[in-house]
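Below you'll find the structure, written out as structure tokens, and then a few comments.
A single protein chain has been omitted from the complex, and every remaining protein chain is retained in its original position.
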Amino acid sequence: MNNERENEMSETKTNSLASIAAARTPGTTAMGVGLEARSVHAWFGQKHVLSDISLDFYAGTVTALIGPSGCGKSTFIRILNRMHEFIPSAAMAGEVLLDGKDVYRAGVDVTKIRLGIGMVFQKPNPFPSMTIKENVLSGLKLAQIKINNADELLEDCLVRAGLWSEVKDRLDQYGGTLSGGQQQRLCIARSLAVKPQVLLMDEPCSALDPGSTLRIEETIRDLSKTMTIVIVTHNMQQAARVSDYTGFFLSDGGPGELVEAAPTSHIFSNPKDKRTEDYVTGRFG
Amino acid sequence: MSTLTDNMPKEPLVPNKLSTPKPIKPWKATPKQLLPDFLGAIVAVVTSLVVVAFSPMAGILGFILTFIVISIITAASISGIRQDRKAAANSVSTMVIYFLAAFVLLPVVSIIFEIIRKGAPGLSFGIFFDDMSVTASDAPLSEGGLLHALVGSLYVVVLATIVSIPIGILTALYLTEVKGRAAGTVRFFVQAMSGVPSIVAGLFIYAVWMISLGGTYTTAAGSLALAILMIPTVARTAEEVLKLIPTDLREAGLALGATQWKTVALVVIPAARSGLITAVILGTARVAGETAPLLLTIGGNDAMNWNPLSGNNSALPFYVWKNFGLGTETGADRAWTGIFVLMVVVMIFFSIARVLGNKKG
Partner (left out) sequence: MHDQPVSILENPVNPVPTKVPEPREITTEPRLSDRVFRTVVSSGGFISLVVLGLISLFLLYEGLNIFRSEGLSFITSFEWVAESIENGTEASYGIGAMLYGTLVIGFIGLFFGFPLALGAALFLSYYAPEWLKKPMVLVIDIMAAIPSIVFGLWGYFVLMPQAEEWARLINKYLGFIPIFSMPGDFYTRSPFIAGLVLAVMIIPIITSISREVFAQTPLDRIQAAYALGATRWSMIRAVVIPYGKGGVIGGAMLGLGRAIGETVAVYTVLNLVYDIRPEIFLSAGGSVASLIVNKFGEATPPELKALMAAGFVLFIVTLAVNFLANAIINRTARQG
């Protein structure tokens, strides 16, 4: 599956923007633009909460989104995999391109979009009525995908989520019996089983202890070799540790805007915008 | 250096900032996307009509059954062809659930329609000013009336309410304010009590009032039977209402040095007042139409009885029951008119409860 993915990616490399990015990304194996947000706006009812966000997420990299509470980071990443529309008052404008095609185009099968763009939530939420094994494979059942090497896939996902050694002897226990950090890695494994191209994570470590956080960060680094990862975090060190790119969001009371987006080292050592500098050095936020 | 950040879309490729775009909901189906569904529906209707015309399935029932089957097949094939098996399963279940929901509404619509169709013709001013004491049971509907039943219903319901208000509200206060050790048990039994069959309440009152105390049929006995059915409704609704009163309010009262009694009486109950009234009216709506317990306790009467403590009495449900039981055409007509009046009464209580219940505070 990875080979296939890479082939696809190398084809898109001809895309000029992607090739620039690949050339300019130090220390990462960029494989083209995985996901692009184009002039995205968001509303809840009449309230304009996100204004004109355009941001590329390169395949094979980790992009961190940082910014003060309420500036619209969660709203933004929920727009990326079409979870935004579950809020009745929600509306949006702009485009989100996956492999160059708008995920909001008319007639698209939204469940396929969500299969391609997985999501890990803030609070670990394994399905309590399912065992560890069933949890990992639940995405296949939900999307009615038939496979014949379920056990291989199970092991592969758990290994990649960094959980295999801890649960390999208790695959038939319920998901709720794991610790919080293990549950979160189980949720990551669950997202991996449907082979998404992109994985969105909304503060995946904010409910976890430092040890589990480190394990998940390792997992993120490993995963980024083969997929596009977007992570929202309030933890500057985390952003610095795991991400290749960082986007800084800010709202001055009005809709949230993308103040600056650049390779992570630049954001933390040499930001262009004064507000970014103030935020990453802890002067406000 | 600068090229690096330039690449990142800080300055977006698409020139804008000139105007904010309009909010849209791209996930809402457009008319064009709905077209296949719409065509599918038409196909389903036409096919069903054809099938019904050329097969033993006949009449409305046949059409409905055929229509359901064909719509489900159509829905499954449309989404199956346009998307995949998963989408087909989703469409089938959606269709099934829509049909189930529609069938739930059907009987209510039918009941209301029939009540109006069969009950309204018998309505006249006269029936509210006359009883059946001097009217033969097979006399036309223009003679006699149901005033005695209306008054009887008013009596039993008001008396039942007077009995159940204190008990129901005290029970709710016990569960939310005193929170005694037995609160869990009491709550469980109150829940169970709301499942007591109404006929059993009637039998119980008969056993106590008539057999053990040697009494006779009276309005009061009937209202006691209704009170048994009303108490749990009042208690449970009132408990829900009192639970909504924030704890802060109680603590504010207590912190001012008030006793619990004063806090409850002067802070909690006034704050919950309209909710508590709703609770009582909901209970009233529940018992106003009860028939079975009255059959065993109030005895029935064709004339007015103003004394609740002695003598038989009638009530609207009793009046309906009696006239239906006659088995004659006029009897049935009177019964439907009685039902019309009864439903109006119940709906009045029901609407008051809803209006009060929706008004917060």
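Per-chain residue numbering starts at 1, and chain names A and B are given in the order in which the chains are listed.
Here is the rule we go by: contacts are C-beta pairs under 8 Å (C-beta built on N, C-alpha and C of every residue); 3 or more make two chains touch, one makes a residue touch a chain.
Since the model is a prediction, treat every value here as computed from it, not as a measurement.
The missing chain, though absent from the view, touches A, B when the full complex is examined. Screening B:260, B:310 or B:328 against the full complex identifies B:260 as the residue touching the chain left out. Of the listed residues B:141, B:154, B:193 or B:277, the one in contact with the hidden chain in the full complex is B:193. Taking the complete complex into account, A:119 is the one of A:71, A:119 or A:250 that touches the chain left out.
When the missing chain is restored to the complex, the residue among A:93, A:132, A:154 or A:194 that touches it is A:194.
Across the interface with the omitted chain, subunit A contributes residues 81, 83, 86, 88, 111-112, 114-115, 118-119, 121, 123, 125, 127-129, 138-139, 141-144, 176, 187, 190-191, 194.
On the side of subunit B, touch with the chain left out of the figure occurs at residues 61, 86-87, 89-90, 93-94, 96-101, 103-105, 107-108, 110-111, 114-115, 118, 166-167, 169-171, 173-175, 177-178, 180, 182-183, 185-186, 188-201, 203-204, 207-208, 211-212, 228, 231-232, 235, 259-262, 264, 285-286, 288-292, 295-296, 317, 320-321, 324, 332, 335-336, 339, 342-343, 346-347, 350, 354.
Keep in mind that, in the parts below, only the chains that are shown with their structure count from here on.
Listing the residues of subunit A that touch subunit B in their complex gives 17, 20-21, 24, 38-39, 41, 43, 48, 51-52, 54-56, 82, 85, 90-94, 104-107, 109-111, 143-144, 245, 258, 260-263, 266, 270, 272. Across the complex, subunit B meets subunit A through its residues 1, 3-5, 7-10, 12-14, 16-17, 20-27, 30, 32-33, 83-87, 89.
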